[in-house]
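Take this structure, written in structure tokens, and hold onto it; I'll ask about it next.
Here the complex is missing one protein chain, while the rest keep their positions.
Up next is chain A:
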Amino acid sequence: MSPAPLRPSREGVLARVGKLFRTTAFKLSLAYLVIFALCAVVALGYVAWNARRVLDDQIVQTIEAEINGLQEQYTAGGLRTLIAVIERRSKEPGASLYLVTTPAGERVVGNVGSVPTSLLSKTGQFEISYGRDVDTRNIQHRAIVRLYTLAGGFHLLVGRDTEERDQLRAAIGNTFGSSLALVLLLGVIGGWFVASRVLKRVDDMTETTRSIMAGNLDGRLRVAGTGDELDRLAQNLNLMLERIGELMRGMKEVSDNIAHDLKTPLTRLRNHADEALRGERSPEELRGAIGAVIEESDGLIRVFEALLTIARLEAGSARESFSEFDAGQALREVGELYEALAEENGLTLSVEAEDGLMLVGNRELVGQALANLADNAIKYGAGGIGERSIAMRAEREVDGVALSVADHGPGIPEGEQARVLDRFVRLDDARSRPGFGLGLSLVNAVVRLHGGALTLRNNAPGLAVKLSLPRA
């Protein structure tokens, strides 16, 4: 599969935009934007409403104070004084609106051009439209007015123009609108920016994983170094790739080793058969050659059997066959089985096992693991320079049983100890000896099947192998 070519065609652009809209980052930014806009509307609306309320209160208070003052003047000096005061006040800058009419509604004094005629007979507070003066009566302004009936039937109207208040309200509205627009614009751009950045990184990752899938196994995801979740994801994926790579290298090593280690006996097998065919051979010679062929193929069969056993153990299905058995007894039996062979090789094999070391597991497999270890100990212990003895021991541990086999052979250098557990690994000086390097791998597989641990230790000199098996 190859990535789609990014042509700058209309469809391509649309597809890219569509892809952008579908990204989680963009959707998230959009959602935040909507929530933020709603919050802004509520907050600004509250501010506007409050400002208006405050301004209205101020206007009403001013009007009330004026009415009180004018009423006092009227009470003290009658209509004449009232007219004089109103005339004077009307000339002051920022004056309020005044209108005094007769009980019949005829104008006496005031700076208001026109008011709705129905209004004059009422008392109380109103918000009205009015004309500023007689000439421009059709220019309507808004005002809050209060009507009061004076003693003697005269109507007094005091009001304040609301232009200032309305301008402020308009200003708040404008600010509100433009800032909301700005927020939305910035939000969309920000969302776009974040989403496309994320999208680019995700596209990068997709691209890299594709190339890895296509066979570029050394490819790794780019880590931006920001420590964000995409970085963490990339780091983890890289670690995973590293681990897979390790396993693949391990597998490759195993198959290389298989190829190498099986080629040798196969070649020998072929040589034996070849030899039998060449020239005149006596029946004894022929039988010998065929016997050798069978021996070699038996060896090969043994290798495959060991490989299969290890594979099955690693699959873990053998756990179904677990039952309780005496591990000390198993160790004694294997010790007894190998004692004669050890003696034959000039070694003494000592067995020490506590009683009642019960384990839940597969006796056969633990026995085979111990047999492999005993076999190795004899094979290598015989060539050792140290004390010619092998010690097999079964001891109780805190939560299980420790089975160990220790020899005084050449041992295994510490750096190589982990490696010998791998399949087909045979240290160089062991290459000349019989065997296929599967013994310890099988022991390791058995131990792992039982949930235990395998430890190799320098027996100074020699090798001590300990199997720590948990009780259940």
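Everything that follows uses one rule, which is that a contact is a pair of C-beta atoms (placed from the backbone, for glycine too) under 8 Å apart; a residue touches a chain by one contact, two chains touch by 3 or more; residues count from 1.
Keep this in mind: contacts and distances are computed from a predicted model.
The protein name that UniProt records for the chain not on display, among "2-oxoisovalerate dehydrogenase subunit alpha", "DNA-binding response regulator", "MoxR family ATPase" or "Amino acid/amide ABC transporter membrane protein 2, HAAT family", is "DNA-binding response regulator".
The omitted chain makes contact with just one of the residues A:D228, A:E344 or A:E414: A:E344.
Touch with the chain that is not drawn comes from one residue among A:E285, A:E364, A:D399 or A:E416, which is A:E364.
From the options A:S321, A:T348 or A:T455, the residue with contact to the unseen chain in the full assembly is A:S321. Within the whole complex, the absent chain has one touching residue among A:E336, A:D399 or A:E416, and that is A:E336. The chain that is not drawn here is touched, among residues A:D298, A:E354 or A:E414, by A:D298. Residues of chain A in contact with the chain left out of this view: 291, 294-295, 298, 301-302, 304-305, 308-309, 312-313, 317-318, 320-321, 333, 336-338, 340-341, 344, 362, 364-365, 367-368, 371-372, 375, 378-379, 435, 439.
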